[in-house]
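All protein chains but one are shown at their positions in the complex.
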Amino acid sequence: MTTLSQQVSNRPIPNPKKSLITRLNMGTGLIVGIAFALATYYSMQTTLDDATLNFQRNNQVLLATMFMWSIGFLVGIGAFIGPFRWLIGKDLTAEEQLYLAGDGQGIKRYFKYCTDHKVVGIQYLWGVIAMLAVGGSMAMMIRTQLAQPGAKFITPSIYNSLVGLHGITMIVAMIIVATGPFGNFIMPIMIGAADMAFPRLNALSWWVLFTAIPVLCSAWFLGGIPTGWTAYAPLSVQAGPGMNAFIATIIIFAVSTAVAGANITATVISMRAKGMTWNRVPIFVIGATISVALAVPAFPTFMVAMIQTAMDRTFLTGFFDSNVGGSGWLYAHLFWIMGHPEVYVILLPGVAILMEIVPVFVRKPLFSYTAAVVGFAGIAGLSVLVWAHHMYMSGWLPMLNGPFMVTTEMISIPTGLIFLVILGTLWNGKPWLKVPMLGVYAFLWNMLIGGITGLYLSDVPADNYLHGSMYVTAHFHYTLMGAALTGAVAGLSYWYPKMTGRMLNERAGYISFWFVQIGFQILYLGMFIAGAEGQPRRVSDYAQMYANSNRISTFGAYLIGTGFIVLLWAVIHSWRNGVIAPMNPWGAKTLEWTVPYPVPLVNFDTPPVVTSDPYGYGKAVK
Amino acid sequence: MSDHNDVHLEPTPGERFSKFLKRGDIRETLAWAAFYTAVFVVLGAYFYPKWMPTVMSTDMKAIERLMVVFTFISAPVCGFVMSIFTQTLRHRHKGDTPPPDGPMIRNNRLGVAVFSGVASLLTLTAVIYGLIELNSSAEAATKDAPNALVVEVTGNQWVWSFNYPSLGVESNMLNLPIDRPVIFRITSADVNHSFWPVQLGVKADANHLATTLAQTTPTKLGTIDVKCAELCGLYHAYMETSGEVMTVSDFNNWVTAQGGHSA
Amino acid sequence: MTNTKRAASAILSTLLGIAVVGAVGITLHTLSADALRGKLVATKSADTITVDGKNYPKASVTMGVYPDRATAVEHGSKPTKKDYVQYGPSNHVVLPAHTYVTMTLHVYDSGDKLNNPYFGKVVGTIGGTINIDGVDVSSVAPDAVQHTFTLHGLPTSSQDPLFVNVPLPHVEVNDKDEFIPTKDPGTNNKGHTVVFSFLTGGKGEYVFNCEYPCGDGTYANFGAAMGAYGYMSGKVTVA
Partner (left out) sequence: MSSDTKFHVHHDAPEVVGRRERLGVRILIVADGSFLFAMIFTYFYLRNLNVNDGWIPKGGHTFSAASGWMSILPLVVAAIVHKFGQRNIKQIGNFSIITLLAYLYGAYYQFHQMSNMPFIVKDTHAFEGSYASTWVLIAGANMFHYILAAFIALGLVIRARRASVDPTLEKWRMRTASSWFTWIAIAGVICAVTTSMI
């Protein structure tokens, strides 16, 4: 039997320089995408039946335009070349695949349909930074409006849009904040793989997501959205044209998530290095994989809910219109069946990053690897059984409130295991308080507050008071921002040397950390008080009695904003001018620190063989 | 922890436990844990009664008690976490080189078991306590139903309206007589709203073509703030009104003034 | 790069970042100001009036409902109206505190059924009535309403409650075909003129909106003009 490389050399090699693949990049994607969008818009405007309702017609035209933009962009950037070549039986040659991997193309490969997981990781990183910056600016606007009662800054329309778009931008950014950059760049190296299982799907997941960004931005120019990020029906059914942008974004994003989730899961299952048995897999890989594996079944239900909203708006179906047999509860169910697993999709990778960091900085093995895995799996497993705790007050079958309360509060048991693992690793250690390690302490405190306030909210009688109040907002910011985002930022400072070849500016890292964390405590302390006092969430104006707590919150928000700008400066500045990083600056034992910078195309010259778990730190105990 | 090769000198569990308690690190942890637990207990007892609004109904009373009790239940966990948090920070490693290796503790089955057991017990306590409160409020509702005042609440984009069918009164204000059970029949004329008379500790969504029930008994005279707790569009923030818990005679006067007949 | 230079670059970048976010804020604020199209200040008169044994100064203000053709698109459940209806001339009304305010509304629109019949009742005006083309009424049939003027606010310790609901009777469709509304509500010669009075309390911020489902969307007709600030909604400052 001939080897693959012989097979390759035996056939005539076409020159990839002349093929279509070499001519396509982001520019052609934009051109084709815009062309598709314009063609769709004008052809539909002229051909659509005049008898249909204007509302319905507008929605049809806008949705079709948005989807055609997305498809056009993907055609233009060459995403469908692979499937097409498969269809006609002319599979991509090794040279073409090498070209797609961006071999030797320098900075240009970041603007192409590049299949190299490291390029995709960096693309995700900048995508996430951009989204966080936009979402963060929106948060500043929201807090500015709420700095004083009287709605003196912006109108309720703009405010509601800000709340919704801040929410969805941040949720999307947070879902990919760890699994995007680190799951793509670091994780394959961590498990000793040469690339992801499906490199072209990898590129697809990023570029599909990319096409959602302009769609989401277009909501601003279509009158915004009045619904918040939860987009509850029937409010979303009556909402203006901006809602279409929201719907299209979610559907596009759900496709991206499914593709990325399948890819990461398959990579970890099938591409681990020789000797990397399941109990030797680094904990970050476990956390990230459970997270994306949870996202794979979770997101389609949201997609269905959004398709139904779109159908109600475009074809006048009646999924959510109670006049013709629909129900808003249906939306709430479908949304939260996705929605609650989704918060753990966000949380788990962030926590897993911190678990990866603790052993390195206290020079002790990870405490009870099994407990960590059981904790992750328990959270993921329970998370699909708790969705209706968002619906205690909806009037939907109140007799089920009790059971859902029990499942929800049970989540605190696996969450406790997660705490135990981190605490056990810290126990009797001497932590080295570098910037990544600070995140661990911030996590412990923030997740403690977030978790305990979650306990109140999961309790039906207490939720009677707290549901829909600022208290809820403060609670989930503590978990999503205080825990998950803190984990992701710690991960950035931890893996920054491997991703950029330079050290992140340490002083800026410290300054940013303290600004963000202190501001964070101030902001949400104010919000907890406002919630306990009875201020509903998502309000553009409030009564005088909440003025003090809101003022405190706004002050905290500005501190956070400043802190993140400092971090952004540090990331950009250190990328260009930072101290050149050694190969393994933290002395860690996972595989990604055994490869040089820049990481070679296939990561390892010789495939690594793993003989133990990566946590062999410390002196044996007598 | 579990490996003990010295067969001759194997201590009894009691001895091992007292020896364990005498270890410096354990003592430090316990001390900090006790300190932080106390802090959280005090905070819990202080925070919610201070910031939550006046208790004006049986349900609100239960809610406030529940918030405080839940803080007490979770205080030991907070104490434990914050104890190790503080302790390790006190022994932090300074300098630019990595710290020396710590003890190679990979697992401690007893520790994991004890921690999981205690955490589960605390959770169980919270669950049972919550279920009891839920049940007692449901029981009270059944008991009070026959002589309750029915108020039909309708949420509209962006105004609440109240109908007292037995009294023939419609109003934009929620006025209630004291010490008489009240049943809210909540519905919506358009999108979802959430009816929230803050001081009564009641919350229920208003859905179009569906009626949600909520029940409580006002126990204190004073003003009620009625808010909407579900984003319902443009003027969600202004979907608020006020009401009053009145003495029975004041209430009857108000009903008569509105053109209704007192019950 | 020296430490000083690095610190300077960090501080400058931070300030730049803050400036960018600030610029976004200022832009949004400016856009918000546009939506209000200036203020409509009530005209105070020298007269006073006694209500329930107390003396109040008088003030009057005239508004109307008219289609805004500048942003005209088809809307409504049937795409026959090529306009957005809106309150005007401005939707920021400024009223004096502790005053007997007489409001005149010129209205032209057709109409149908309210989502909630409650808003067919007159609430919060002096005597509980409104004057429609010279006739005092205390309610309008819930299926013959074109819009409502519903004034409300946040209950808060620092401002007095103020709630006014005025249903505006619809105009027969036949009349409406001939009727050409203009931006100046005073020149309306068809449609209805609705006059009512109410008392303002102390200083405070309130809002008003329409409770007749006159917007877009297939659901409850509260989309488009109804859901966007500055058409069938606005704010009232009692100063």
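Every chain is named by a letter (A, B and C) in the order it is written, and numbering of its residues begins at 1.
In the analysis below, contacts are C-beta pairs under 8 Å (C-beta built on N, C-alpha and C of every residue); 3 or more make two chains touch, one makes a residue touch a chain.
None of these values were measured; they are calculated from a predicted model.
The chain not shown here is in contact, across the full complex, with A, B. The omitted chain makes contact with just one of the residues A:Thr144, A:Ser161, A:Thr179 or A:Asn263: A:Asn263. Checked against the full complex, the candidates A:Leu92, A:Leu444 or A:Ala588 give a single residue touching the omitted chain, namely A:Leu92.
Among B:Ile178, B:Ala210, B:Met239 or B:Val255, only B:Ala210 touches the chain left out of the display.
Residues 209-210 are the ones on chain B that touch the missing chain. Within the entire complex, the positions of chain A that touch the omitted partner chain are 3-5, 7-8, 51-53, 56, 82-83, 85-94, 97-98, 101, 194-195, 197-201, 258-259, 261-263, 265-266, 269-271, 293, 296-301, 303-305, 307-308, 311-312, 315-319, 322-327, 329-330, 333-334, 337, 601-602.
To be clear about the criterion, only the chains that are shown with their structure count from here on.
Taking the mean of the C-alpha atoms as each chain's centre, chain A and chain C sit 41 Å apart.
Taking each chain's centre as the average of its CA atoms, chain A and chain B sit 30 Å apart.
Counting only residues that touch two or more partner chains, chain A has 151, 156-157, 226, 234, 238-239, 541-543. Contact of a single residue of chain C with at least two other chains is seen at positions 154-155, 219-220, 222, 227-229. Residue ranges on chain A touching chain B, taken from their complex, read 151, 156-157, 160, 163, 226-228, 230, 232, 234-235, 238-239, 322-323, 327-329, 361-371, 393-395, 401-402, 405-406, 409-410, 412-413, 416-417, 419-420, 423-424, 426-433, 441, 444-445, 448, 452, 455-456, 459-465, 467-469, 529, 532-534, 536-543, 586-587, 615-621.
If you check the complex, the residues on chain B that touch chain A are 25, 47-48, 51-53, 59-60, 62-63, 66-67, 70-71, 74, 77-78, 80-82, 84-85, 88-89, 91-93, 98-108, 111-112, 115-116, 119-120, 123, 126-127, 130-131, 133-134, 137, 186, 190-192, 194, 196, 198, 201-205, 207-213, 225, 227-238, 240.
Across the complex, chain C meets chain A through its residues 1, 6, 9-10, 13-14, 17-18, 20-21, 24-25, 28-29, 31-32, 35-36, 73-75, 77-79, 154-159, 205, 215-224, 227-230, 235.
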